[in-house]
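A single protein chain has been removed from this complex, and every other one stays in its place.
Residue numbering begins at 1 within each chain, and the chains themselves are lettered A and B in the order written.
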Amino acid sequence: MNDKLAFRVDELADRLGGKLIGDGTIELSGLASLADAGPEDLSFYSGTAFTGTTYVEALARTRAGALLIAKHHPELDVPQIIVSDPQLGANELMSQFFPPTKPEQGIHPLAYVSDSAQIGDDVSIMPFAYVGSHAHIGARTIIHPGVKIEPNVRLGNDCRIWPNAVIREGALIGANVIIHPGAVIGADGFGYARREGKFIKLRHVGIVVIEDDVEIGANTTIDRGTLGRTLIRRGVKLDNLVHIAHNVEIGEDTVMAAQCGISGSSIIGKRVLMGGQTGLVDHLQIGDEAVFIAQSGVIGNVPGRTTVSGYPARPHREVLRAHAEMRNLSQLRGKIRELETKLARLLDEKDPTVRRQ
Amino acid sequence: MNDKLAFRVDELADRLGGKLIGDGTIELSGLASLADAGPEDLSFYSGTAFTGTTYVEALARTRAGALLIAKHHPELDVPQIIVSDPQLGANELMSQFFPPTKPEQGIHPLAYVSDSAQIGDDVSIMPFAYVGSHAHIGARTIIHPGVKIEPNVRLGNDCRIWPNAVIREGALIGANVIIHPGAVIGADGFGYARREGKFIKLRHVGIVVIEDDVEIGANTTIDRGTLGRTLIRRGVKLDNLVHIAHNVEIGEDTVMAAQCGISGSSIIGKRVLMGGQTGLVDHLQIGDEAVFIAQSGVIGNVPGRTTVSGYPARPHREVLRAHAEMRNLSQLRGKIRELETKLARLLDEKDPTVRRQ
Partner (left out) sequence: MNDKLAFRVDELADRLGGKLIGDGTIELSGLASLADAGPEDLSFYSGTAFTGTTYVEALARTRAGALLIAKHHPELDVPQIIVSDPQLGANELMSQFFPPTKPEQGIHPLAYVSDSAQIGDDVSIMPFAYVGSHAHIGARTIIHPGVKIEPNVRLGNDCRIWPNAVIREGALIGANVIIHPGAVIGADGFGYARREGKFIKLRHVGIVVIEDDVEIGANTTIDRGTLGRTLIRRGVKLDNLVHIAHNVEIGEDTVMAAQCGISGSSIIGKRVLMGGQTGLVDHLQIGDEAVFIAQSGVIGNVPGRTTVSGYPARPHREVLRAHAEMRNLSQLRGKIRELETKLARLLDEKDPTVRRQ
């Protein structure tokens, strides 16, 4: 809608406190990946020993007009801004090239806000959002269209709740929390008493507590506690379509990729990394900094700083060894056949009158 | 918002018809788990032979002011109410400690209800809910904010449809059904005719039928029949993020944990238990009371009263045996090496002029 913004390379280097090698007067109007960048774009290359060949090749071929880069590459004849962390540098410059937009402040006339709700300063509440009785919305928090906030929810400052997310009654949510579209916070847990083959629903009167700096992916579901609380600690990041059952607790800075599922009352440590589609049964204890390879199926506790994979999840090294063994099974079978033949021959020679069957 | 309610222990015992041992005059204002309870709280302990050590320890350490318990524990010096089923007892008392709240009755002026819709007595239809033409809403049913009910849906009495759930046209839903936030009932099935590498969409003109006493989890999806119906029978409980494809039929009192996926036209029996992330291919027949361990990948029929696990799912005992075999593979390999050595030695001795290669 607007004319594109443009920035001189030397301005951008100054902005990041980076060392510029090359022509600083070139003007750039975009920020793009190595593969997509054209002469009018800045791009970036983090370039470590672990960088895949794809990136090395992309660097050689890029048409970018200038680069954020960790060390000078003299073979590339474009201006280079040397910074210690090109990825974070690029992230910082995004606000130049793509100025963040925020919706208008205030309560839109097509929103519903209960008279008993408390609304902080500079809040945006957009059309078809619903804020129930006694809810509390912190300052500068943005409630996108169609979000439903049920009674007695408490949302901290500077949160952003994207369209059609649902936060059910009583949830306590800290500051700087992002909840993506369609996420459901605080639905009833999946808890029944089984009596004579039928299931009697247990009421779920617990809540969900989400601490500061948490991000919850699109269509992810976090159930309320049966009693007590489901607790998502500071800095946790959950991807899309993740399921967190009642009374689970997730430690600080733990990260779960898409479609993970955590069953009731499991306690996950800090800085745990969980690959996509991992599943945990209920009542487990997971130590700090455990790592789960994608699609792990976890049926027992996992100590800290352990990498597991497979179903049932075991230490990843064991799993790799087992897979290698599997691949060698037919070789094993061959050896046994060979042994059988030799032994049979030996027995025949020893007593030629007794025929083996 | 209100002052906390408080109840005397003897009142609570009377309410449940339980036997009180200890001081009945103590007043309690909360109901909490053994671990979370304080002196002002009631807690409960079901205590069976199968109770894990966590619960036994939690009982020993609880700070609860009184207990619902199956048999008297004289070593604990708090009042104890003896009932046959402490979990159900606690569930029954929840309505004392946490009186259920219901939204105001009536159609909110910010809801949309078609003129041709039929609305039962004492219904609540909240802001931004949509009720399409010729829909029928049973008595006392609660439609939370943002729910979308498309034309010709029939919803029974005493249902509760939580925020932003979607029920597409023609679905027939019984009484006492709970649909959690974001669930989608009656989207088109995933059916195409493949012709020359392209996919031609098949129209889905079937419906979804949900019988009484069913509970559908948050963001779960149940597709309509291509022709005919997808059928969820009485008492079925589905957790969050479950996928039920077109023309599936699920038998009475069957339970599926989060993220299960059932492909088209599969027929599931009664009282089946399915662990999380289990997947079934299409057109399967599953017998009554079959049990699926979490993450099972099912590619064939499963007879009744069978427990299966793994991919491809097999009887769980076989799977456990196979895993044990796997763990012993290197031992097997060792034995073969030993046999080879012995045999080689034997052959060498027998004919020392012929060197084995």
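The definition used in the following text is that a residue touches a chain if its C-beta (ideal position, glycine included) is under 8 Å from a C-beta of that chain, and two chains touch if they have at least 3 such contacts.
Keep in mind that this is a model prediction, so the values were computed, not measured.
Peer 1: Which one, A:21, A:139, A:267 or A:294, makes contact with the chain that was left out?
Peer 2: Reading the full complex, the residue touching the unseen chain is A:294.
Peer 1: Give the residue, chosen from B:14, B:27, B:121 or B:325, that touches the chain omitted from the document.
Peer 2: Missing-chain contact among the listed residues: B:325.
Peer 1: Can you work out which residue in B:24, B:120, B:151 or B:287 touches the chain that's missing from view?
Peer 2: Only one of B:24, B:120, B:151 or B:287 touches the chain omitted from view, namely B:151.
Peer 1: In the whole complex, what residues of subunit A lie against the chain that is missing from view?
Peer 2: Within subunit A, the residues touching the omitted chain are 1, 31-33, 35-36, 52, 54, 85, 87-88, 91, 94-95, 97-98, 100-101, 110, 126-128, 144-146, 162-164, 178, 180-182, 215, 217-219, 235, 237, 239-241, 253, 255, 257-259, 271, 275-277, 294-295, 310-311, 323, 326-327, 329-330, 332-333, 336, 339-340, 343, 346-347, 350.
Peer 1: What is the set of subunit B residues that contact the non-displayed chain in the whole complex?
Peer 2: Spelled out for subunit B, the touching residues are 112, 128, 130, 134, 146, 148, 150-152, 164, 166, 168-169, 182, 184, 187-188, 190, 192-193, 195, 197-203, 205, 219, 221, 223, 227-228, 241, 243, 245, 259, 261, 263, 277, 279, 281, 283, 297, 299, 311-312, 321-322, 325-326, 328-329, 332, 335-336, 339, 342-343, 346.
Everything that follows uses one rule, which is that only the chains that are shown with their structure count from here on.
Peer 1: How big is the gap, in whole Å, between where the Cα atoms of subunit A centre and where those of subunit B centre?
Peer 2: Distance between chain centres, rounded to whole Å: 25 Å.
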